[in-house]
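With one protein chain withheld, the remaining protein chains of the complex are depicted in position.
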Amino acid sequence: MKCKSLVILLFVCGFFALAAAEEGSGPPDSTHVDSIPPPTPVSMLTARDSENDHGHSVTLMWELSTDDGAGQNSVLSYEIFRWVPFFMDTLQSIRDSLAGAEGTIAEQLRKRRDQAIAMIPGAHKSYPEQGGWRKIGTALSGQSSYEDVGVKDRGSPDYMADHTDYYYLVDAVTADPAIRAPSEIVGPVQSFGQFFNTGRIPVFVAVLVFGLLTILFVTRARRGAELYVRPLAGIEAVDDAIGRATEMGKPILYVLGLGSAADIGTIASFTILGRVAKRVAEYQTKLIVPCYDPIVMTVAQETVKAAFLDAGRPDDYYEDIVYFVTQSQFAYVAAVNGTMLRELPATNMYMGVFFAESLILAETGALAGSIQIAGTDQVAQLPFFIVACDYTLIGEELYAASAYLGREPILLGSLKAQDYAKAAVIILAALGLLAASLNWTAFINLFSVTS
Amino acid sequence: MRRQIPLALVFIFGVFMIFQYFVPHESSEWIYEFLLDWIYIIGIFALALGIWSLIRVSVAKIKTRKSGWGYPVITMAGLFLMILFGFTGYRDGSWGFHFMTAEGLSNPMFRNFFDYIMIPIQSTMFALLAFFIASAAYRAFRARNVLASLLLVAALVVMLRFNPYLGPFGTIIADTASWLLNVPNLAAKRAIIIGIGLGMVGTALKIILGIERGYMGKG
Amino acid sequence: MNIFDRMMSLDRRWVFLFLAVVCVITYIVDFQIPIRVESEVRTIHEFIDTLKPDEIVFIAIDYDPNALAELHPMCYAVMEHCFRKNLKVIITALSQNGPGMAEQAILDISDSLKLDREYNGILYEGREIRKGVDYAFLGYKPYFALVILGMGQNFRLPFPTDYYGTPLDSIPMMQGVQNYDQVACVVDLSAGNITDAWIAYGQGRFYFPLALGLTGVMGADYYPYLNSKQIFGLMAGLYGAAQYEELADNPGLAKDGMRIQVYAHLVIIFFILIGNIGYFMSRSEKKRQGR
Partner (left out) sequence: MRRTTIIAMAVVLGLFILSWILRSASYVTVQEHYLIGGLKVTFSAFLTLAILSFLYKDNPFYKFAEHLFVGVSAAFWMSMGFWTTIVGNLVPRISQSLSEFFQVPYQPGSYNFVYFIPVILGIMLLMRLSRNRGWLARWPLAFIVGTTAGLNFVRYLRSDFMEQVSATFVPLFVDWKGVGYFISHFSLSASGQFVAIVANWVIFLGVICGIIYFFFSKEHKGVFGAASRVGIWVLMITFGASFGYTVMGRISLLVGRITFLFRDWLGWIS
């Protein structure tokens, strides 16, 4: 809920930034509106550089007007003003002429613009001479802060340069825009970018802990420590399925899903494909891999080719084992459906990222009488695979599958690291529950990532 | 060399992206945006490879003249017609290499193919799910054991949540259904998501460290 | 193969056929099904039903065409109910495509109001509803949060004129109507974050009775507001709309949709039961034969 209202606030603020740029839509005919007594202004207005950002931003905070939500209850919004030197109009005029310019003139104008941008900090030094107050945004009643991020375009007169002195004031505004109360002026304040985001320290610690755990267990595994892994039905089925396909003389269909090569789920699927392809090559069974994403297709071709090489059968590899269909969800599904009913594969494997098509594929496969093994990290599609497939790797099991299939100690070692992390989660959850019940907020705050 | 350089690239870019996350400074954000743009651009080159693969597979099927060789001809016809519509257009009084104009698409046939071929097939494929969800339910919801029974009962309760013919049980079922959807659902999803998070993080780390190279065909 | 084995392994094409036939029949044949009504919809209906003639209901039509299927039926049901009860209605549309939705609803409801109808055993005579007398459509203004806040002071601040350009002061039904204080309740029909603004900046600040109409997916997120009494009623999705139609005895789009849904669900449940009966019977049969 909190998150949702925050989104609204941002949304509204964004609109107001636009509104400030336009302005103009003046007060309506307010003859029939009762006259409103002037409200009290905001107090304790402060301005400072926004934390943990890339600069170009100043955060204002204040205490609400006593007439906001209380007192006369007349304050509807706060208008934020920044002192802007007339020099910024020069920037605007350069921008205007740049819009229509071409060739060498544009080149010169661009140079002039860059010079002008370099002069922004100097121009702000002239405060309070040679400039004026400009409305830069609005905060709704009840809000006691505002983040001024200016405009990202460096040529714009609203661009906020770093290391520049800015001055602000905030008006408490009533329903009648003419009736308002200005605050005191704050400034100078400068904005600048940070090199480390302190709000993300908890994530940083987690990265370190997790990285060290993984490296620790991988090195231990490399030294040859015995590691137990519990059996997973879906994984054991893979070998049987390949054997079955060989006996029946029918192909194996491997679907990588709709993910791109950027999805870790797809990358995990490549590894599984590699293992499957190797065994397929050994057994000399036919493999079919239709692809949705062209990059995924390219990687899958590499994977399968190398697997055939590994199995000592490079001559059996041909390019069209892995082929591209189309990058359209349902066209891809239509084609894979057709393949399933025409080639009648002994086994269908669905590994990777899937969306609504999961059930269409799995039901058609069941119709064709194939054994089906699925694995996905898309929580919403798990129910359909569970219902329609013979074996399903649920979430994390998909990632564990590559280690299981390879039985390599190094990969199994990293599974151990994941298990320790899970144990840590359980302990933390228990502690967190105590903390929440006893109102021990310090502990809870350890985990809050603020930006 | 042929294997080492790609692995080094993976390591360098992987580590860079991790550090980038903690550095809010402008220069770090610029590089981040550049890198994301690059991926899209490389993706288009890859798409050319994809289309090439589609054409090759289709042509190979046509050449064999085995039964059904006519269908790849339809694929190719659709492909080349749509490419023709997508890359030619009418603007400023002449036909040429255009796509959009101020009035919209410069070749209206592109839009027509989208509206009257792609849309109806796409939405019908999607609508097939209504049938498949029914057949999957019939086939799989059997009370064979504890797990299957739980699956079955939960699905039945939720499917009956707005059924008007249940009399006094209606409210209880509706309440139970919404409780199931809000409470255990949240628990299970969270457990799965934490597991997925760990699996993803572990896999990503293994990729960056070069332990997991299955995607390069080296297990 | 005995009957139970057959029940267990029906060709799935029977399932497809049965489902298709049921969906098409329930789509084409217009018959009524009962709808079980939940208390959160009943409160809305009761509230509006017990208002006296000429009281004002404020209907905020804040959705776009993509949520039309779920929210339009609610809008029709509530609006028709208000007009039949001789209430007056103020309408705003704070989402970009809202005015189109609102105008369509007003047009259709005016047509429907011309007919004599009997609802819940009471005969309502057909009548002409007039712009400015029975309803005022204020239109669309950007920055919904500010508009909601502004209307708390006076409707004339964000809307000096109505959607058609008539100054609010020349609209008969707006005489003496300043702000939410003169309105009996606000019904917000929205598919997005405008709902939050109505709760936070509208109800949270001016304390008028607020009821919500939402899409089915959003529903669960807003139940807490019912418990905290910030809203007095809530309709979620097609089912919520169907409940209102049921209460108002005015079957429409939502009940049509629910009819198909209920029967389609029953078909699926029917096949699940058949499969399970077959499974258990053939298993016990086999056990018996085994002995």
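All chains are identified by letter, namely A, B and C, in their written order; residue positions are counted from 1 within each chain.
What we mean here is this: contacts are C-beta pairs under 8 Å (C-beta built on N, C-alpha and C of every residue); 3 or more make two chains touch, one makes a residue touch a chain.
Bear in mind the structure is a predicted one, so any value in this text is a computation, not a measurement.
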Worksheet item: Where does the absent chain make contact, in terms of the chains shown?
Response: A, B, C
Practice prompt. Identify the residues of chain B touching the omitted chain, counting contacts across the whole complex.
Written response: 2-3, 5-7, 9-18, 20-22, 30, 34-35, 37-52, 54, 68, 71-72, 74-83, 85-87, 97, 99-100, 110, 112-131, 133, 137, 146-148, 150-159, 171-172, 175-198, 200-201, 203-205, 207-208, 215-216
Worksheet entry | Contact footprint on chain A, counting only the chain that is left out | 110, 200, 202-203, 206-207, 210, 227-230, 232, 261-264, 267, 295, 298-299, 301-302, 324-328, 330-332, 334-335, 337-338, 341-342, 380, 382-384, 386-387, 394-397, 400, 412, 415-416, 418-419, 422, 425-426, 428-430, 432-433, 435-437, 444, 447-449
Discussion item. Please output the residues of chain C touching the missing chain, sorted low to high.
Written reply: 13, 16, 23-24, 27-28, 69, 216, 227, 257, 260-261, 264-265, 268
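As a working rule, only the chains that are shown with their structure count from here on.
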Fill in: Between the pairs B-C and A-B, the one where more C-beta pairs touch
A-B
Worksheet item: If you average the CA atoms of chain A and of chain C, how many Å lie between those two points?
Response: 34
Discussion item. Measuring centre to centre with CA averages, how many angstrom lie between chain B and chain C?
Written reply: 33
Practice prompt. Identify all positions of chain C at which a residue touches two or more other chains, and write them in rising order.
Written response: 12
Worksheet item: What are the residues of chain A that contact at least two other chains?
Response: none
Discussion item. Going by the contact rule set out above, which residues of chain A touch chain B in the complex?
Written reply: 52-56, 193-197, 200, 203-204, 207, 210-211, 214-215, 218, 260-262, 264-265, 267-268, 270-275, 278, 291, 293-295, 297-299, 302-307, 309-310, 319-320, 323-331, 333-334, 342, 356, 359-360, 362-364, 366, 377, 379, 382, 384, 386-388, 394-396, 398-400, 402, 406, 408, 410-411, 414-415, 417-418, 421-422, 425, 451
Fill in: Contacting residues of chain C [partner chain B, same complex]
8, 10, 12, 15-16, 19-20, 23, 33-36, 38, 220, 239, 258, 261-262, 264-269, 271-272, 274-276, 279-280
Worksheet item: Which part of chain B faces chain A closely enough to touch in the complex?
Response: 18, 21-26, 28-29, 39, 42-43, 46-51, 53-54, 56-57, 60, 68, 118, 121-122, 125-126, 128-129, 132-133, 135-137, 139-141, 151, 189, 192-196, 198-207, 209, 211-212, 214-219
